[in-house]
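A single protein chain has been removed from this complex, and every other one stays in its place.
As written, the chains take the letters A and B, and residue 1 is the first residue of each chain.
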Amino acid sequence: MQLLIQEVLAGLANGAIYALTALAIVMVFQAIDHLNFAQGEMATFSTFVAWQLIEWGVTYWAAFVLTVALSFAGGIAIERVLFRPLHKAPILALLVGFIALFSILNSGDGYIWNYTIKTFPTPFGTAPLFGSALLDGHQAGMIGVTAVLLGLLYFFFRGTRLGLAMRAAAANPESARLVGIRVGWMTALGWGMAAAIGAVGGMLIAPIVFLDPNMMLGVLIYGFSGAVLGGLTSPGGAVFGGFAVGVIESLAGTFIPYVGRDLNLTIALLVIVAVLMVRPTGIFGRTVASRV
Amino acid sequence: MKQPTRRTILSAAPAALAFGAPLLSARPARAAKSSGPGVTDTTIKIGNTCFYSGPASSYGTIGRAMAAYYKMVNEQGGVNGRKIIFISYDDAYSPPKTVEMTRKLVEQDQVFLDAGPLGTPTNSAIWHYMNQHKVPQLFVSTGATKWDDPKGHPWTIGWQPNYQSEGRIYAAYVLEHKPDGKIGVLYQDDDFGKDYLKGIVDGLGDKAAAMLKVKASYETTDATVDSEIIGMKAAGCDVFINTAIPKFAAQSIRKAAELEWKPLHILSSIGNSVAATLQPAGLENCKGILSDFYLKDPTDPAWKDDPGYKWWVAFMDKYYPGGDKTDGGNVYGPSNAATIVQVLQQCGDDLTRENVMKQAANLRDFRVPMLLPGITINTSPSDFAPVKQVQMGRFDGERWRLFGPLLTGAVG
Partner (left out) sequence: MTTPQQDSGPIAAAFRARARGAAWPTPRHWLLAGAVAVALVLPFFLQDFLVFQLTEVMIYGLAILGLNLLTGFNGQFSVGHGAFYGLGAYVTAILMSRYEVPYYWTLPAAGGICFVVGFLFGLPALRLEGLYLALATFALAVALPQVLKFHGLEAWTGGVQGIVVDQPDAPSFLPIGEDQWLYYFTLAVVLIMFAGAANIVKSRTGRAIMAIRDHPLAATAMGINAPLYKTLTFGVSALYTGVAGALGALAVQFVAPDSFGLFLSIYLLVGLIIGGMGSLPGCLFGGLFVLYVPNLAQEVSRGLAGVVYGVIMLLVIFVMPSGAAGFTRLVVARLSRSGRREPPS
């Protein structure tokens, strides 16, 4: 029983990482109606920028704020320079753009900052929480930040004009343009926000998994799975999905005899695909009706 | 900073004379008695494949450090008056690409030999081809056990101590010091992880079933190995053999400390770098951890005044200034390349592929600056495992303290 609790908590701790990544993925999806394969690499790059600032003597919070701001600007710049010229291209051409961006950032990180893993500071401390070593301060802090981000995003997309305009621009650019929304800028803003959220995620994930150019490679696979499991149209669903993936993976590895340990990733993915059979647009996703 | 010249390198490190001088004696080039492809009176062309891009690109520095070493050799006169032309291609850790690039080296570039190609699956892919075409596949940069096969694959030879023999050494240590221990092994679900595991199981012999409680594998795509560590502690393990790569080794050391789990902790040579693993994990968490070594860890303060280390620093400063001096790959690369140069040296003017294999199987007490004191490279026609010895060390919170005799795991 104690093992079960421990493994669930370990799964939740990993799940927080996936949830944060899934949230960023859903954020981009809401803003640009695509899945950005380079999302993880953008977050890694931002985290390296923060690491470099801290190395140069900037205090943690100053570096944090500066990195988020720089990432926001960087996201807008990427949209304006790389993806704006492609906005009339077939959808799949964008995919090549994402993969190219992935390749450039990943290789560039390694070239600039090399591949030795780096420690990244945490603002929350690593003291064990609740007198046991099951959950430490940082993990708890990360779960907290995820919750706050989720709340803010929920409010932003539901309660503000800008958020609504952004969703409209992504969901139906033509109609949005007709009601006076500047679709191009909404997309750019979405990229900026996605990059900023990615940066927050990267800076919170790095203290746990250590910072290196491939930090987000595996995390993105799980984050993507979590986002899809929860439903790509639902930020709350994505967070739920992220935690669920973490727990499934942890439990499968420990409790399924014979195959569990070696095939934990495969089993986690099987579970997700099975869930999708029942709920084809994710657990909390909306089915988009199309007109004939 | 002043650029170190050759003179400063040599004067700073008297030992370098011993290692370097025989290789660097510049003799006027004579017409070769007989020569294979890629050899002229003034040059020897050698090839290599390495991971410069893709998910394993962190190892790319090994190829760059090798190139730097050959550059140094050439500046100092080359090998028997011949300059080395080193062609290294990127295979992105993809076996099909290795086949393509190696065939390019052999058939188009007409290299004399393949020098220290990197990776187990990648070398496995060209193993057959190289032996069929009788091209020397020298000192492959991987610790798989299968490279020591002079009968079946006479054109392929390994270099570093193999993982299985390391595994046996850990097993022997546990049997001696904790004969009733409950062992948990963390390994990568990969060729090298499974080789370590096999070595440990073989080394434990009859007691494997009783002692080996948890065999936990991870994938490189996993975020953390926390779940695996929790499982080992819960299973009551009091011996932890940790064969993970630095990232996951560091995570598991930190997690064990958080859980206040204090097993007999043995770290494999894959993940025992002070800068790459122990510092990120927190040095205070690493006290008492055991590991085995064959190369000097450049980030271990223990070697600060060592002549071999000083030679290496001077070499890095001059020939690979962009290289990361905390990265073990930059120690590995030149050490491996030095062995290639030694073989070419021994070949003299008889530069045929047959003679290369003959000389590669005829290394006697060869020393490389960054090998641990006392470890020498020896091969024979029936022994294709150049570096066999390792020494155990214990971390005292600041540096590794080596102890005990040089060990060999004797597999192959």
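The definition used in the following text is that contacts are C-beta pairs under 8 Å (C-beta built on N, C-alpha and C of every residue); 3 or more make two chains touch, one makes a residue touch a chain.
Just so it is clear, the model here is predicted, and its values are computed rather than measured.
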| item | value |
| --- | --- |
| Touched by the hidden chain, restricted to displayed chains | A, B |
| Options A:Gly57, A:Pro90 or A:Gly180, residue touching the unrepresented chain | A:Pro90 |
| Among B:Ala92, B:Ile157 or B:Ala171, residue touching the chain not depicted | B:Ala92 |
| Interface with the undisplayed chain - residues on chain B | 52-55, 57, 60, 63-64, 88-90, 92-97, 99-100, 103-104, 106-108, 120-121, 124-129, 146, 189-191, 194, 219, 221 |
| Chain not shown, touching residues in chain A | 29, 34-35, 82, 85-86, 88-97, 99-104, 106-108, 110-111, 221, 224-225, 228, 232, 258-259, 262-263, 265-266, 269-270, 272-273, 276-277, 280-282, 290, 292 |
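By definition in this document, only the chains that are shown with their structure count from here on.
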| item | value |
| --- | --- |
| Euclidean distance of C-alpha centroids - chain A vs chain B, Å | 37 |
| Footprint of chain A on chain B - complex, ascending | 53, 55, 57-58, 60-61, 189, 215-217, 219-224, 226-228, 230-231, 234, 246-247, 250-251, 258-260, 275-277, 279-280, 324, 326-327 |
| Chain B contact footprint on chain A (complex, rising order) | 2-3, 6-7, 10-11, 13-14, 17-18, 103, 107, 110, 114-119, 126, 128, 133, 136, 205, 208-210, 212-214, 217-219, 221-222, 249-250, 253-254, 261-262, 265 |
